[in-house]
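Below is one structure, written out as structure tokens; the observations come after it.
Note that one protein chain of the assembly has been removed; the remaining protein chains are unaltered in position.
Moving on, here comes chain A:
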Amino acid sequence: MRFLSLYRHARPEGVPPSEREMAEMGRLIDEMTRAGVLLATEGCMPSAQGARVRLAQGTFAVTAGPFAEAGEAIGGFALIQARSREEAIEWSKRFLKVIGDGECEIRQLHDAPDCMG
């Protein structure tokens, strides 16, 4: 099964990670790739470059970034193939341990089910 892990950071945006953090993150990504778990991952540019698009009762509302509220801005995502939700949780913990305070929202994705034929 596959999971989307959506990361929201607690620290203010725009603080670049230290070299050490970068190296640790590189190692974790390498480990997850070599374990066959990580299908894709990207980090987001600061939310100032982003926007929110809403449709309410037929009317669009577009809000340009930044989204200042702590824990609101999405920092990145990982697409994970795991055998259980718990395994996805464990990998997300390892990710957070490297990147620091923040939150990962883990969502299972629709997959082709084992099907009768």
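By definition in this document, a residue touches a chain if its C-beta (ideal position, glycine included) is under 8 Å from a C-beta of that chain, and two chains touch if they have at least 3 such contacts; residues count from 1.
Here is the rule we go by: contacts and distances are computed from a predicted model.
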In UniProt, out of "RNA polymerase ECF-subfamily sigma factor", "Phosphoribosylformylglycinamidine synthase subunit PurQ", "Peptide/nickel transport system permease protein" or "Fe-S cluster assembly protein SufD", the chain dropped from the view is recorded as "RNA polymerase ECF-subfamily sigma factor"
Per the whole complex, from A:Met25, A:Ile89 or A:Ile106 the residue touching the absent chain is A:Ile89
Note that chain A touches the absent chain at residues 1, 27, 30, 33-37, 39-40, 79, 81, 83-84, 86-87, 89-91, 111-117
